[in-house]
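As you look at this complex, bear in mind that one protein chain is not there, while each of the others sits in place.
On to subunit A.
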Amino acid sequence: MNVNQSAPPVPPFGQPQPVYTGYHQSSYGGQPGSTAPPTPYGAYNGPVPGYQQTPLPGVSRAPPSSEAPPASTAQAPCGQAAYGQFGQGDVQNGPSSTVQMQRFPGSQPFGSVPLAPVVSQPTVLQPYGPPPTSAQVTAQLAGMQIGGAVAPALPPVGLGYGPPTSLASASGSYPNSGLYGSYPQGQAPPLSQAQGHLGAQPPQRSAPPQASGFTSPASGGPRMPSMTGPLLPGQGFGGPSVSQPNHVSSPPPQALPPGTQMTGPPGPPPPMHSSQQPGYQLQQNGSFGPVRGPQPNYGSPYPGAPTFGSQPGPPQPLPPKRLDPDAIPSPIQVIEDDRNNRGSEPFVTGVRGQVPPLVTTNFLVKDQGNASPRYIRCTSYNIPCTSDMAKQAQVPLAAVIKPLARLPPEEASPYVVDHGESGPLRCNRCKAYMCPFMQFVEGGRRFQCCFCSCINDVPPQYFQHLDHTGKRVDAYDRPELSLGSYEFLATVDYCKNNKFPSPPAFIFMIDVSYNAIRSGLVRLLCEELKSLLDFLPREGGAEESAIRVGFVTYNKVLHFYNVKSSLAQPQMMVVSDVADMFVPLLDGFLVNVSESRAVITSLLDQIPEMFADTRETETVFAPVIQAGMEALKAAECAGKLFLFHTSLPIAEAPGKLKNRDDRKLINTDKEKTLFQPQTGAYQTLAKECVAQGCCVDLFLFPNQYVDVATLSVVPQLTGGSVYKYACFQVENDQERFLSDLRRDVQKVVGFDAVMRVRTSTGIRAVDFFGAFYMSNTTDVELAGLDGDKTVTVEFKHDDRLNEESGALLQCALLYTSCAGQRRLRIHNLALNCCTQLADLYRNCETDTLINYMAKFAYRGVLNSPVKTVRDTLITQCAQILACYRKNCASPSSAGQLILPECMKLLPVYLNCVLKSDVLQPGAEVTTDDRAYVRQLVTSMDVAETNVFFYPRLLPLTKSPIESATEPPAVRASEERLSNGDIYLLENGLNLFLWVGASVQQGVVQSLFSVSSFSQITSGLSVLPVLDNPLSKKVRGLIDSLRAQRSRYMKLIVVKQEDKLEMLFKHFLVEDKSLSGGASYVDFLCHMHKEIRQLLS
């Protein structure tokens, strides 16, 4: 919202946004849109239109043009007109303009509304303003108004309209951009709708004209008809789509046009589609202007419809309703907007309940009393005061906590506070740690706990006077009184057995069975370890790491190595009694690297030799972990096991597994068994590991089924990581593996950790997701916790919350540092509480929501059939949106899909979750892959889930080679691919380079060093190092992408029309997937239908 200001300048963007933005904008509009949009849009629109056209075929395009004309004429046209003017090529403008228009409407309403939302509105307005040239704008406005005028008339006409209009008025209430309706409803209503809008607009925007334009749209509903005329032709879409997006809520603008069509159609539709159609249409109206457009065309165009079809009446709806993809909310747009709006200013955490910038935005954080969003992100920063409200909204209240998150170099890591022997100051009752929210009273002699309200004495050594505001005068000298995140040095009371811990140890446990040897893994690994051991994590400025290392190799027996520095040569001790594992040596197993370097080097030299001729193919697994754990136990320290494992452990031993991979189970009630461990032995083992502070990192190198679901149990429960390299071959996978390994070994880890989340009275942490173990309901036990691991915590009400005091979270993590120091890390976060649902919806974060929902669903598959899980998700999503629609959005046609601004991406992201490999596997996805992904997601943070579910697709040749920044992304749909371009696609795990079939030869030459497209090796994983700007840039880009992710992404070069392309297309998540996943458009329609069902 704040952004608004910036927005104004943006104007141009605003317009572009329109495309999707339509929705977004409207929603965003307010916020982000403004600035960022401009540029992106330009680019986007351009392409988009192109695509749209292509995809939509004649229709879409045609529409635009056709529309344009009409638009110009009509006005709504503004947008259209804009198009027209700019030329289709500029579609951007066109759309944008339209969009803007739409937004405006929305905005206007808002504007009128004055709501906080105002912000959004303003932005909206601004955008609009800019886009349209002044002249145009004016024209538009005029048109709009007119339209508005018209509209009235229309309402009666179009069913949809009716609502829209209402929306419009209502829209005022909808602060959120998209949701005009909402604003209007709330507040707007009072305003004269049309005028109000207008008025609003003007105020908001400098560019009244636009506003006017918008207004018109608002009123547009009515106009539609006029628009329609022109639009109907099918082009309706173009226009509508654009506009719609913005308006989602207020379809009016575009909707109008389409609407017009609609209206036109409406008449027909009813007959045609029965109720459904209307529904759709309505939806369209909302966001889906396009839909309407389609209707007319329907019959044919809508392939997508079919998908829907199922839901709505396939027959009618489908065809007709097709939505213009450009008209629906675009993640890309939202991301860009947020980047532009919020990337420049640091995020200051001083204010309670602020929604931080999106995870995709680069921003700095200034800790002024609340934990940085890098540590904690919430699904909503405004919590309903009562559980009834919460239940009504169905918005999960969850926090995604990454206690040891890495910070950018510009931000200081948490201060360490040492309170000496007395230890950290805590509330006597609830044991919360001293934090900035504690209230000092009685002149500083006591403090009231902000969590449980208990009054505690301030110990004498901690006493300090208060200033006139009741603040301690030393508040700013003490991190625990002024910062959101800080650390305490723990006293011996916080240590196991009341003994300060010894430094942790790393144990490398290497599979030396036939497969591991043959693939070259063992040799590679041993070679790497020699140098890697110099880079063990160390604390602060320590010269050398305190971590001790140990080595074990194994096949069906275990080999321990004594590498004591005094030995002339390493000693190998074989333990064959795998049924009853024990550690055969005490002294010399865990050693200091620098002291035993010679022996270790000698050992690592010999391991590959010793087993070079092995023919042992069987392996054990549980005993290996057991051994590592026992070793740590014997050494009385915490630590981490690095397991390098190749095959299903079929050797006779505890934890022996059998191959139970059965694809026939997919889509049956037994599918869940594929995700469940085969045996309970691993859970038991994990429990022991956790008790010992033994974290397990597993590197898998399977050639076939290894039952990841079972093998990953221990890593999962001990806070470890699993890495999987299917069909590992040194030549191809070396870089990826080594890079992951280096990172994994070097990363800072907290050991033997316990995390407790305390909350102020009224809410309570009830559920936890992530890689950890819990032996009771409150303590999250983590044998190891690194900077990538995230814990998602869900809260529930157990009492009424107070708007005034808000809600507080305190996450305390007790852990042992790499140097063996026992510490407490505290993160505090204050949230607002609300009595209005609208506040909730206005302060949500969709990415976090998706993070929670994905984790929830991924855990659900353990116990329920996948289909049930999917349905639950859809239902929940529908309920969230329906609640919004019902309670926050201005009354409007039931056919309108109105999305909260903050959640307008919820459908698209949710769809991505639904069609992810775990919930809807394709034929090529192995059981292991699913289990692997499932457990990966469990501990992902918000940024990771974001890109994982909605991959980034970057065109490489569109932006000038010189530009150093990342090229703007495009939406993940095949429609967005130009066969004359090259794209990078990444989702945090995979990295593809897609080469269009008709890409310029020069580009091919400079990237691949071959003369033609046909000579490019498909599946290539390394780009040749060439000395030309393009090659450098692409490689640089790839490197920077990899640097952003916690795992190394192996590059796969995919050629258009090549076999591998299937693989690639799997990640184009807006499209229909082969496995039956719905396309974005289809899903949105489905969602709309669900919502409508709920509402009716």
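Please note the rule applied: a residue touches a chain if its C-beta (ideal position, glycine included) is under 8 Å from a C-beta of that chain, and two chains touch if they have at least 3 such contacts; residues count from 1.
In this text, contacts and distances are computed from a predicted model.
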Protein that the absent chain corresponds to, by UniProt name, given "Protein transport protein SEC23", "NADH-ubiquinone oxidoreductase chain 5", "Ubiquitin-activating enzyme E1 C-terminal domain-containing protein" or "Glutathione S-transferase": "Protein transport protein SEC23"
Contact residue for the chain not shown (choose from A:351, A:586, A:727 or A:1095): A:586
Contact partner of the left-out chain, one of A:358, A:483, A:603 or A:745: A:603
Sole residue of A:475, A:572, A:730 or A:819 that reaches the chain not shown, by the stated touch rule: A:572
Those residues of subunit A which, in the complete complex, touch the missing chain: 557, 559-560, 567-577, 580, 582, 584-587, 602-603, 606, 609-616
